[in-house]
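Report on one structure; see the data block that follows.
Removed: one protein chain of the complex. Kept in place: all other protein chains.
For reference, chains read A, B, C and D in written order, and residue numbers begin at 1 within each chain.
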Amino acid sequence: MTRKQRRLYFVLLGMLALGAATALVLTAINDTLVYFYSPTDIKAKHVGTDRRLRVGGLVEQGSVVKQGEIVRFVVTDLTTTLPVTFKGVLPDLFREGQGVVAEGKMDGAGTFQASEVLAKHDEKYMPKEVTEALKQSGRWQEEEGKK
Amino acid sequence: MTRLSEIIRRDLRLALRQGSDSIMVVTFFVLTVVLFPFGLGPETNLLERTSAGILWVTALLASMLSLDRLFLADYEDGSLELLALTPTALELLVIGKVVAHWLTTGLPLIVAAPVLAVLLQMNGDGFATLVLTMLLGTPTLSLIGAIGAALVLGARRGGVLLSLLVLPLYVPVLIFGVGAIDAAVQDLPSKAQLLVLGGMLLAALPLAPWAAAAALRQALE
Amino acid sequence: MHRFANPARFLRLAAAIQPWTAAATVLLIGAGLYFGLIASPADYQQGQTVRIMYVHVPSAWLGMACYSTMAIASAMALIWKHPLADLIGKSAAPIGAAFTFLCLVTGSLWGKPMWGTWWAWDARLTSMLILFFLYLGYMALANAFDDPTRGAKASAVLALAGFVNVPVIKFSVDWWNTLHQPASVTKIGMPSIDPSMLLPLLLMGVGFTTFFVTVLLVRVRSEIMASKIRAIRLMQIHSTPGAVASGEVVG
Amino acid sequence: MTEGWPSSSFSADGLACVRGERVVFAQLDFQLASGEALLLLGPNGSGKSSLLRLLAGLLKPAAGRLSWNGAAVADDREVHAARIHYVGHHDAIKPVLTVLENLRFWARLHDPDSGDEAARMALERFGLWRLHEVPGKLLSAGQKRRLNLSRLLGAPAPVWLLDEPSVALDKASVKTLEAVIAEHRARGGMVILSTHADVDLPGAQALHLDRFAPAPAAAVEAWI
Partner (left out) sequence: MSSLATYFSMGGYASYVWTSYALTAVVMVGLAVSTWRGMKARESELKVLQDLTPGRRGRSKDTQG
């Protein structure tokens, strides 16, 4: 084998490794890597009470109940719902119908005890008047499903 | 290929006769991990939950500890010039040195990790995944580290600089290493994370020696 | 004598462009501030805090654009050995670091009222933070050698290694955690952002970019002069034998 | 080893070297044929070491070209590396390896087929065979230098690039080195050598590097 051939061989080997690396990563992505779970995932997995995890979804319309410092609301992914309790100050962006990520644990009664609630805002930016005009003309579409 | 084995044998022999490096790395690993229960309190739940993270972060720091020696000794005594003048690809020699480095530092870490996992009360389901992630992850650390080690040759305060350069690049390995173990402990599939770790190793295998060899040539100019 | 391109041509070009970019910067940012702070409405959900976007988003753009500039300059420096490319890389780094820092801080100031936290270990935030560390590493490495050309070459290799790694880091933290909203302006044709808000954002974005170009040009000029100074010093050392001994070189 | 090297030529054409941001030398030419030697002369900083590193391939010339039998050396770095031996200022000796291990490593790296016999002959030639099991850390400066020089014989290469090889050597060892160089040239090898002390190279060409130093203004001009 001449040096030129050997170099070509090395380059091909390197390309092969890179190709295989890409293939592996793509397979992994297809295996769905998720970080926070939807209420459906949680129902399906029967998560234990000792594990901290994150739940993401939308705050269900009309579900927010405030009792002093304690807030109760329901997170939905439009198929399954999960009741959440949280004690603390909510972010200003926390609204019904908006995306939310809660971190905490499940309790024995099937309620999610959040120790932290983060609002997830969408990529829409517009003045109030415009959204109202859109709503009146019926072209306004509420956020559907979770992000 | 004989040259590759020649340089691996020589570096292993050097490590064996000089001794200290492997033992120091493992000692650092063990000592630092043992510090965590003191810092976090002996609460079993907390230790169990954080064990994957603690082990991986500490292993990462430990493998970085010996990194600045990777090329420095050869650089200082003129061996590196002669290595660069060997009638073969410098990239191949870099691979040889990285292999030797991994055998003397990465492998002992992998052996020590399960023992420490027991001390940290890690769920038994995670042990196999822990070893597997470290088998896939620590060679990647050595490979990426080789780039950093080659870059800081001749720099002022090279050792500190090295950690600044290399640690940000270690983040992906850390994320997927810990992610895989956490998933395994929770009885979730960890295949995806392991695939990504393998992918990163495969990508680093050609790219890192190439970049490190380029850096070495710069250092010798 | 050898194939070094003439930096004098660059200096002439820079001098010609510079007043225009500087003027454009003042005008664009001035207009951007007017539209951003006064003439644009508040957001339907985020209220007045949306105005932070007009400095936050352009900072983020520039933080990433500077790194790309550095990586491209580094590749050119390594392939064609053009000394000007080294200087561009070295000059761009502090600007990029400054804007990445701004992006992180203004993001934090925006996140506190809106998300309810100063800092979240979210994908975007974390990858920006790592980008900031990459900048710090680059600058530290570029200045860690006694011979500035060696520093330039080493940091060029680092910039490229980092450039390969940035998508990997991005991908890994994306998987790791996600909270930040997707980009608003990338959907060509139908930005989900109202024109009244898009205008100040774009004005500021372009203004920040011309600011970057202006500062970069001045910094490169400065670096060219610095290397001239070193060259003259070196010439004095080597052309006057014994000068080193009598200590008269250090001027 | 016994048969000679094929007749070849090694030449430089318009070579320029920039170190840091300074032009060290420019427009440097030389031509060397089999059996010839080139002696590099010049004051400190005139670029003798830089030229040797450049010839070895450790440095890239800022301009000009190096050729071997008319073909550019830069085309194939590995082929060029196979035909040179470079002895620099550092001795590249590992303190924990024995003399023989040190030499054998470099010999086998240069030529994987090189045998123990060649290593033994090389060490004997430089008077180090009786120390072959002694670790490198116990060697004196002169012994280290001799060990480094014995690489020249451990694996053969036609071109020797020697940067002040006589440093730390006693008179007898310098004589040995001269004899080894003479034999190498007799077999058709080439030697390029820089020295302050006297190494006797009969019939060597001399290259005065200070004559290739650029005018002071030009040195700066390159950067302006």
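By our rule, contacts are C-beta pairs under 8 Å (C-beta built on N, C-alpha and C of every residue); 3 or more make two chains touch, one makes a residue touch a chain.
From a predicted model like this one, the values you see are computed outputs, not experimental measurements.
Of the listed positions C:8, C:27 or C:79, the one in contact with the omitted chain in the full complex is C:8.
Across the entire complex, the residue among C:98, C:164, C:206 or C:237 in touch with the chain not shown is C:98. Interface with the hidden chain, as seen from subunit C, comprises residues 8, 11-12, 15, 37, 42, 47-49, 51-52, 55-56, 59, 94-95, 98, 101-102, 105-106, 109-110, 112-113, 211, 214-215, 218-219, 221-222, 225-226, 228-229, 232-233, 235-236, 251.
Everything below uses one rule, namely that only the chains that are shown with their structure count from here on.
Measuring from the averaged C-alpha position of subunit A to that of subunit D gives a distance of 65 Å. Between the Cα centres of subunit A and subunit C there is a gap of 32 Å. Contact of a single residue of subunit D with at least two other chains is seen at positions 60, 78-79.
Residue positions 25, 33 of subunit A are each in touch with at least two other chains. Partner subunit C is touched in their complex by these residues of subunit D: 16, 18, 20-23, 26, 43, 45, 60, 62-63, 213-214, 216, 218-224. In the complex of the two chains, the subunit A residues touching subunit C come out as 25, 33, 35-36, 89-95, 98, 101, 116-131, 147. Looking at the complex, you find that subunit C touches subunit A at residues 40-47, 50, 53, 113-117, 120, 171, 175-179, 181-184, 192-194, 196-197.
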